[in-house]
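Here's a slice of the assembly, chains where they normally sit.
A and B label the chains in the order they appear, each numbered from 1.
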Amino acid sequence: MAYHTSTEERPIDIVNIPALEPIVKAKMNKGAFGYLAGGAESEITLRENVTSFEHKKILPRVLRNVEKPDMSTELFGIHIDAPIIAAPIAAHGLVHEQAEKDTVQGVGAAGSIFSLSTYGNATVDEVAQASPDTAKFFQLYMSKDDDFNHWILDMAVNDGYKAIILTADSTLGGYRESDIMNNFAFPLPMKNLAAWAAKTAGPDSGEGEGIAAIYAKAKQKLSLADIKAIKDYTHLPVIVKGVQSPLDIEDLLNAGADGIWVSNHGGRQIDGAPGSFDTLAEIAAVVAKRVPVIFDSGVRRGQHIFKALASGADIVAIGRPMLWGLSLGGVQGVTDVYNHFKKELTIDMQLAGTQTIADVKNTVLADAK
Amino acid sequence: MAYHTSTEERPIDIVNIPALEPIVKAKMNKGAFGYLAGGAESEITLRENVTSFEHKKILPRVLRNVEKPDMSTELFGIHIDAPIIAAPIAAHGLVHEQAEKDTVQGVGAAGSIFSLSTYGNATVDEVAQASPDTAKFFQLYMSKDDDFNHWILDMAVNDGYKAIILTADSTLGGYRESDIMNNFAFPLPMKNLAAWAAKTAGPDSGEGEGIAAIYAKAKQKLSLADIKAIKDYTHLPVIVKGVQSPLDIEDLLNAGADGIWVSNHGGRQIDGAPGSFDTLAEIAAVVAKRVPVIFDSGVRRGQHIFKALASGADIVAIGRPMLWGLSLGGVQGVTDVYNHFKKELTIDMQLAGTQTIADVKNTVLADAK
């Protein structure tokens, strides 16, 4: 049976980001929505991703000569309009027929960076062709088969992707009960896997399988040496994604990591971990500005971005909200979501007395009482 | 379509202050009520304004020779019957046809000080004429146009207003979702703006616009130098309103501030800030009695006033409750609200073993466990 999904291409009304989720839920396939929304086990970490932002409070400064705050910043020399980039997410085709081909355009129109997952519903090449001018990162789920790894990294390098995101937190699938209860399997092929399968006797496309089965076929035994191997092969910066412990930082930097991506995978991998924001400040303190810190998981408000930056993040990534925009409005919906985050962030910056992103980073937050 | 609102002039029954809000809600225009009641974004700060008072507890003292506690105090040499004054609020006309002309009389009858907003529905002159004997402060939202600033400050000085409140926290409107969802615009002209518009090519009256649009037309780039400029121009004490960070205090005092008004604008500006009470003690400690500390946001009980004074406030201001009284009873309703606060405060002072406001200020609160 063909999988039917959104074909919308239109601007969307946004009062706030969280309000988009029930609208998306009402129109989406139940299993696919469960996959998108769900987290691991009891979903405590999933919920704490949002609530943990309340553990720190903004103390606005006054009479600080602020007007029209400047949200622009850069990452690996790439100028971006605001410190908000796309988190890599598998299978955008679940929410929109155009899948990553739309998302990348929407992200580009917002002046930001797109991150493509190995498990996308468009290939590395297709995404590059859909939006040549958008800066792009490629997220690698390492295969047990180095031929696959080399093939897909070659594509990314050749297509001008600017960095490799090494997924470190997903050597198995988290225990996601929505998927089990819905008996969810991907209704569409993961196009990179399909292209490789067409070319070789490699793993199949993922169509008809759940995420746990797909992760289990990838490489479990990831090691610090993988960082250098990817760097040497691609000559691109390697960002390690899925960092939650400050104890990992020295090892990762010694192993050559060019960026630290603090994330608990949107609460989808190990339940019982802290809300992602609760881990950020301590990790950033150990990184100590040696490499950029990117942060995701639970960002739903401009103030969340503000608090993450003030806690040591250089860049914040958004995941589910971007797909809500994709579902409701295609290219324009994605851009609208970015613009809404920017609207809230610019208000927060103005009201907090911060003219630049550097000012935000220098802000001291208060502990909640 | 004409805007219909209360014309009540009568005493009101008050069991407690929070119980007034649903009564007001039931009789008010939905958009106007949403404007009055709402806060920014998720309204977390709005709610914490009230709940934060529970973070500190009163430990009553016994056998302390207390009888008929004396609530009187003073501010800038003005005697007041109790340490409770009016917070400045825009557009009292939303809740009562007589608008600020009634409120000022009700406040005066309660032996307190009235604060008029630039964005009132009565002019500086009209308020002065409505209650010549009531002590009054004028709250300035600075315009980009210094001619307007001078014109309105001249009026305040000439009409005998006793202090200027410089609004420091509102260089843009907070992101208030009630107003967006209700598509709320002010149904009545802001009379000072209207008078200026009639006289010049200045900004229009605000009628038909939302608060964000109005704030955006005012001056964004407020600076410490504005304090001295207003002082020099008016020779009146200048209170900086909207202070939330102890880091601002030295700068503000060095810049000439004659009073520090701790407030988060009733949770209406930046969500994700602490409950206002949570910021008070640390700010007051830095002020260290060099100038008066005024406190608002979330005050709904006599015990809240007690706790604020014991945390370093010299004076507490009330906002929404005063307008609930105005809505339900006009002049008398306003006075009744003040009297109810005084009734609760006098009981608390007696039971806590405190004879005077100085005793209250010297009380040591306990941290909640």
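Keep this in mind: a residue touches a chain if its C-beta (ideal position, glycine included) is under 8 Å from a C-beta of that chain, and two chains touch if they have at least 3 such contacts.
This structure is a prediction, so every number in the text was calculated from the model and none was measured.
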Problem - Assembly size in copies, with 2 chains present - result: 4
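Please note the rule applied: only the chains that are shown with their structure count from here on.
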Problem - Angle of rotation relating subunit A to subunit B [CA atoms, steps of 5 degrees] - result: 90
Fill in the blank from the handout: Note: subunit B sits from subunit A at a C-alpha centroid distance in Å of 43
Completion exercise
The answer for subunit A against subunit B in the complex is residues 15-16, 53-54, 57-68, 301-303, 306-307, 343-344, 347-348, 350-352, 364, 366, 368-369
Completion exercise
In the complex, the residues of subunit B that touch subunit A are 41-42, 44, 52, 55, 168-175, 177, 180-181, 220-224, 226-227, 240, 242-248, 251-252, 255, 269-275, 278-279
